[in-house]
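Structure below; questions to follow.
Here the complex is missing one protein chain, while the rest keep their positions.
Chains here go by letter, A and B, matching the order in which they are written, and residues are numbered from 1 within each.
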Amino acid sequence: MSMENNLWQHILRVRNTSPLVHNITNYVVMNNTANSLLAIGASPIMAHAQSEVEDMVNISHSLVINIGTLDEYWEDAMLLAAKKANELQKPWVLDPVGAGATPYRDKAISSLLSLNPTVIRGNASEIIAIAKANKTVTKGVDSTAMSSEAVEAAKSLTEIHNSVICISGETDIVISKDQIICLKNGHPMMTKVTGLGCTASAIIGAFLGVTENKTEAVVSAMSLLSIAGELAAEKSTGPGSLQVNIIDKLYNMTQDEFSTHLKLSDHAS
Amino acid sequence: MSMENNLWQHILRVRNTSPLVHNITNYVVMNNTANSLLAIGASPIMAHAQSEVEDMVNISHSLVINIGTLDEYWEDAMLLAAKKANELQKPWVLDPVGAGATPYRDKAISSLLSLNPTVIRGNASEIIAIAKANKTVTKGVDSTAMSSEAVEAAKSLTEIHNSVICISGETDIVISKDQIICLKNGHPMMTKVTGLGCTASAIIGAFLGVTENKTEAVVSAMSLLSIAGELAAEKSTGPGSLQVNIIDKLYNMTQDEFSTHLKLSDHAS
Partner (left out) sequence: MSMENNLWQHILRVRNTSPLVHNITNYVVMNNTANSLLAIGASPIMAHAQSEVEDMVNISHSLVINIGTLDEYWEDAMLLAAKKANELQKPWVLDPVGAGATPYRDKAISSLLSLNPTVIRGNASEIIAIAKANKTVTKGVDSTAMSSEAVEAAKSLTEIHNSVICISGETDIVISKDQIICLKNGHPMMTKVTGLGCTASAIIGAFLGVTENKTEAVVSAMSLLSIAGELAAEKSTGPGSLQVNIIDKLYNMTQDEFSTHLKLSDHAS
């Protein structure tokens, strides 16, 4: 598979060029997100003031918007930043944390979605929730293994918003207009560490800052993090040490470790 | 003591049913609180927007309010959420961080206290401060070892607000209308890790989500965390590794470890 050869090159490019990633993210994960970005070689900025988010987008390579602990002020800041990113043609990621949990959250997601995020990353229930909340008609579920409700939701979102969608889970599924990539790395204990999904979204932002190929950016990020999680889990006695060891492994992952463990498959969309 | 037999059952119930715990808590501890809740098997939600806190309470099993880094906006959100919890008869915990430090903090605590929290957890000086600020008359201190000023303050709070009070310290004291339980687990180095008290309050929230017995919920939470701290301290070289190891131990604690280390005693109130 030709994509595999490119992934490690993107990882090296992040390490060598330190893309500046502007994060408007949630309080729970800010420290880990910043540390994960630093560990892969990127430069994190965390800034949310309405008085400066546009200027921050201007100096950054990409933007990551994560609504985990949003409120009315932050929502407005997110919209300002996303609009600026579009105006400057900079890539941006939407992480719709908790989509479907409250009407307020769904309204905020709709506003952001209307700005056509470059990438959307969420778990299956979040992707389904945003497709439903935005009246994206899902076409019914057929019987093949991969065509789950979430994949159908993702396909419709891809069509309308031209976004690459990443559905995180035991298998990560990356969906663009003409391709579906499945990634089978990771470890079950990763679900017991808060905010690894948020970290994934932030890392996607870093890769969008170094490559024009949006799908490869997403696959690079997801494979790097989930292989790091797999290797880190081997030496962890619980989710506390796993959180620490993942950051170490993001930092010291070798090409050999990466290519030995990568479990990728693709399909026509 | 018959309670002892129930505690491990509550721990298993949290692991098996993953209660949803809505936290409106402080910035310092959000990551650790979320990770500790995940480690014991619960599902944390962190959300504070006035536009959604009531909806979040509605889908949660319990609510935890921690005023560590409160401000005027968050205070209003906390009041909205606590009122909703009462309306829906859902249990909620108040962690009055820094009670007595400023008039503003005491005023916020009074407003929350008037909504009769299911459980209040604080250290001795916080419990004394909230009793004083709310003109709860303490009846004078008698000479028995346990009847400290804090216990008297707790008793008066229990009487007025019908709350179970937990006074954290070298000995944790859990006070309800008819019972005083003392728990002598824990390790001195735990005082050097920020926010373990906040973590205790969050974990209490999880247990309130799986049992109607409020006192047992509090004792389960406090004993689980303090035994985890005790065991984690054995392999920690300082408070940095202790913070990590506690999360691991919350995750992988066995029944044998729990029952071997538990140091509980109770008294008529």
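Convention: a residue touches a chain if its C-beta (ideal position, glycine included) is under 8 Å from a C-beta of that chain, and two chains touch if they have at least 3 such contacts.
Bear in mind the structure is a predicted one, so any value in this text is a computation, not a measurement.
Student: So one chain is hidden, and I want to know which residue out of A:61, A:161 or A:249 touches that hidden chain in the complete assembly.
Tutor: Looking across A:61, A:161 or A:249, the contact with the absent chain belongs to A:249.
Student: Check each of B:6, B:69 or B:179 against the chain that is not shown and name the one that touches it.
Tutor: B:69
Student: For chain A, which residues lie in contact with the unshown chain of the complex?
Tutor: Here the touching residues of chain A are 27, 30-31, 34-35, 38-39, 44-52, 55-56, 59, 73, 243-252.
Student: For the chain that got dropped from the picture, name the residues of chain B it touches.
Tutor: Residues in contact with the chain left out: 26-29, 31-32, 68-72, 98, 101-105, 191-195, 236-241, 243-244.
FYI, only the chains that are shown with their structure count from here on.
Student: Could you please state the distance in Å, as a whole number, between where the Cα atoms of chain A are centred and where those of chain B are centred?
Tutor: Here chain A and chain B have centroids separated by 34 Å.
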